[in-house]
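All protein chains but one are shown in place.
Order of writing sets the labels: A, B and C. Residues in every chain begin at 1.
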Amino acid sequence: MKVHRRLLGLAGVCAATGGVVAIAATQAQAGHTRASAASAPKQIVVGTLYASSGAYAADSIPQYDGVKFWVNQMNKQGGVYVAAYKKKIHVKLVAYNDQSSPTTAATLYSQLITQNHVNIMIPDFGSVLTAPAVSIAQDHHQLLFDATASGTVFFTPNNPYIVGAGIRNSAFWPDPLVQFLVAKHIKKIAILYDANDFDAAQAATLDHGLIAHGVKPVYYQSTATTTTTYGTLIDSIAATNPQAVIELGYNTNDIPFLNTLPSAGHKFNMVFTVFPGQLPQLFQQQVGTKNLGYTYTYATPPLVPYPKVNLGLNTAQFSRAFKAAFPSQAVDYPAMAGYGTALIAQEALNKATSFSQLAMRRAVGNASGKLTTAIGQFKITKDGEEEGEFLPVGQVFPSHGGTAIKVVYPTNLATTKAKYPAPKG
Amino acid sequence: MVLYALIAGVLIGLFYGFAALGLSLAFGVLRVVNIAHGDVIVLGSYLAYELSTQAHINPLFAIPIAVPLAVALGMAFYRFVAPSLGRSSDPEMVSLILFFGVSQVIEALATIGFSVNQDTLLTGPIGNGAVRILGQSFPNYYPAAAAVAVPGALLVMFYLYRSRLGLATRALMSSRADAMLSGIDVDRTSALSFGIALALAASAGALSVYVNGGVAPTDGPGLTTTAFAVVVIGGLGNPGGALVGGLVFGLAEQFAQSYEPNWAGLVPYVLLLAVMLVKPEGLLGRRVRYA
Amino acid sequence: MPEGVAGASGQRATRAQTWRRRGADVAAVLVPTVLFALARTVDSNLLLLVTIMVYVVLAQGVNVIYGFTGYLPFGYVGFFGAGAYGTYIAVAHLGAGAVEATVLGGVCAVLVAIVLIPLLRLRGAYFAIASLAAALALSSLVSNPSLQSVTNGPYGADLSQVFSSGGSYWTAVVIVAFAMLVVVVLRRSRLGLQLRAVRADQVSASYAGVNVVAARTGAWLLSALLAGLAGGVYAWAISTFYPTAVFDTTISLFAIVFALFGGVGTVLGPVVGAVVLYYVYNAIGVNDPQYFQLIFGVVIVVIALFLPGGLAAVLLGARRRLATRGADAG
Partner (left out) sequence: MPAESASAAPIGEAPPASALLAVAAVTKLFGPLRALDEVSLRVDRGEVLGLVGPNGSGKTTVINVISGLLAPTSGRVLLEGQDVSGKAPFRLARRGINRTFQIPKPFPALTARENLAVAFHGSRLTDAEILELVGLGGREERLASELTASDQKRLDLARALVTGPRLLLVDELGAGLSKTELDELAGILRRLVAELGMTMVVVEHLMGFLEQVADSVTVLNAGAVIFSGGLSEALSDPAVVKVFIGG
């Protein structure tokens, strides 16, 4: 028995040693290439993660495509201009698949920083998958160009290594929606939200915003993010006789919610969900014109076009070029957010006078308020949190063979008047 | 609200019961817990989805297609693993690990074969309209699911209590050794039962694609947990118990959604734990499964 | 259990053998610890190393509960999450330092395990699924908006004020050493012997005067402690996380497969399983996860059907065959 155990021990030690030696070898190699490129890098390494499966795949893949699109654009033009070296340098994209797992994402972020020595780092979609990057990046003094994470906990005065370059914190999203509800004198409002950071933050803003205007929601409840059957929930919402029903979920919640609504036998004057505006093709395919028609959502680019930009392509140009580059991929908000985020990284490289992460952070800070890209104005707070962006209220209108989302509020951006109450039948 | 939750609870509960029937049967006959049960449901859902979107056939036709396929696959699989399980000193634990692996394989294959995103069917099994019951309006797939689940469960009961093979199956359920001594072809009966168990799971898949708002490759483990909760509530290895368990589960879930949606997510797990600890043989069960 | 194949020597243990056995025990604790301590000099991806250490500890935890008692905990991640959130609560509400908070994370997991002691009345699949249900319930509880004042609910936990990659790394090394020590001591201890007896035959063990319930409870709490410490140090190492991240059922899956692959009931099997498979996963899995999952699934099926003892049994079997052949030749 003892002999066996010793043998087993030996085998274990051998395996572990083998592993360590193998890593050491690759490490030495990596260190070597890095040393020889100390003065002017041969390439700018952009690192990102994506999720090919799991809860975030639907949003993560387009975001990744948006980044890929930017990399191809740059390389077609002979590389990205790096002010620190006063020349264009080829861009190399390193991307790993985290399968929507935060644990896997954590080690991969660490890998991007410590093994691939990326120059530009764009974390994966959403707060849950960005969270594991924040402290590691800060520890390694690596600037994160945050595309779609909206958690407020990420942005603190003592951490200069994260900058919101894409989507604004979801807590700010409902501001125009509150204004719209107040303007329409809608008093009886039901809010159903999922118990996750993204949705709970929106719900809290809505609730506080409405109460500030003297409107107390008649129904304000959370449900598990895994909820997929909505019949009974809709029935108990209907029991409070709301004029407007606002469901804040992920696309996997919004879709069954919208699909169950008509058959639950209640017709509400206004129904609002989060994702149709961001993933219109997906919703058209999975919900369809009939159930989607006349509901409301956040209108995001490309629904809200920014024709005048001073960095990169404008919204319409991007839509065309992206469609040509990725024919099977819809032009949606996560794709644009990926592209828009990469543009902010481009600005950092274009302007930073020294090739360091902090210099890039300063360059980005200087650009705040002065840039407009395909996803709108770029403006950040001192802590690096995005505050320039604004999500108007959109409404889904049936149009020939499908649906079109039009901005109905605020009035200065509106392309049509809201059809309120929604037509019956 | 009470009436709505009550009717929805019964209709969805019947579906849950049907979805759990195969798990119960497999346990009753083979004493194995098929951890991949939910993944087989997912495969059934994909079959229904593909039929509807590619061939424009009513997705419920997935059931007659899936049944012979699942029976054949189940029987073959049983023949493949039975010798190894028979040799094992702890077949229940080994089967648990085995099906855990099978579940991973199915999930991986589903991810490779189908999209990673959730797929939703736009048209219901009987058109798109709502169905009114006692003045309440429901998505038509609620009653449709119940309408498939009840005859499906009756068919299983008929098989078990009115056919020769069913008699052999029940003999096997009560004592494997005695069944063998009575000249029952234990292997063939077991293989067939496992096949039927898979067929039931796949059939439930054609309904699950509606009731659960769509299908995604990663849905399997959640469905297994739900099915397990249902059979534990009703009593494992007792097909009638599965339906009762389904009803209890469905009603508890729907009433929680109605009155305490914040905590509704906890209901299935708490119910499962409570039944296991307080009445471990299930509401209708006889067997004790204490350590 | 691999002991089942051990040799049939008729002699008593000699003194030399006793010393050799002690040496092997010390080596089993020291070698993995020292290798992990040195690993940082060759691999700068500290978080990867911490993650592997966390899985080593989790695999050992599964070893303690499954390898020694036969209880397969599908919901093992519940203790991991409890440890992570215990650590968060200790830092955020009690103002504890990171190391103390990690220890409190372990304590928190043990408290959860105490509440869940009744689950040990169940066996086999019932226990496996009940533990999963308990983990899912805990996850649902932690992320409930009503508990925002305690757990920060859905908004996630933030420990960045105590973040220290070096600190969490060294703490993880210490926890690995502790986990190895637990398993080595358990194997040598009366409790370990009793647990093996209970696993072999509960009734005989009972008549040997073994308090079956107490012995199992001991293993259950130890196993929870290991997972809680792992969760605590992991929380510290990533410092910003949401409930879904630390209650991810894949964590249970990995821990169980690593332990089974290496061989449960052995001291080094789970370590080798975790290190080898996680490196493979990190090298291949991340770019073709579906194919990796496929391979993973097939490995589990093969282990279940053909290799119940895992890698350890294969190595021991090979050695035995060699020895037999050697003996024949000699």
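Rule of thumb we're sticking to: a contact is a pair of C-beta atoms (placed from the backbone, for glycine too) under 8 Å apart; a residue touches a chain by one contact, two chains touch by 3 or more.
The structure presented is a predicted model; accordingly, all values stated were derived computationally and were not measured.
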Partners of the unshown chain among those that are drawn: C
Contacting the left-out chain in the complete assembly, out of C:147, C:185, C:200 or C:302: C:200
Chain not shown: contacting residue from C:18, C:146 or C:211: C:211
For subunit C, residues in touch with the removed chain: 1, 3-4, 6, 8-13, 190, 193-194, 196-197, 200-201, 203-212
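Just so it is clear, only the chains that are shown with their structure count from here on.
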Where subunit C touches two or more other chains, by residue: 140, 144-145, 290
Two or more partner chains touched - positions in subunit A: 52-53, 195, 222, 224
Complex interface listing, subunit A residues touching subunit C: 1-9, 11-13, 15-17, 19-21, 23-24, 27, 52-53, 96-99, 101-104, 106-111, 114-115, 127-128, 131-132, 134-136, 138-139, 151, 153-154, 156, 159, 195-197, 199-201, 222, 224
Residues of subunit A touching subunit B in the complex: 52-55, 57-58, 192, 195, 221-224, 226-233, 235-236, 239, 251-252, 255-256, 259-260, 262-266, 282, 286-288, 290
Residues on subunit C engaged by subunit B in the complex (per definition of touch): 70, 72, 118-130, 132-134, 136-137, 140-141, 144-146, 202, 216, 249, 253, 256, 260, 290-291, 293-294, 296-306, 308
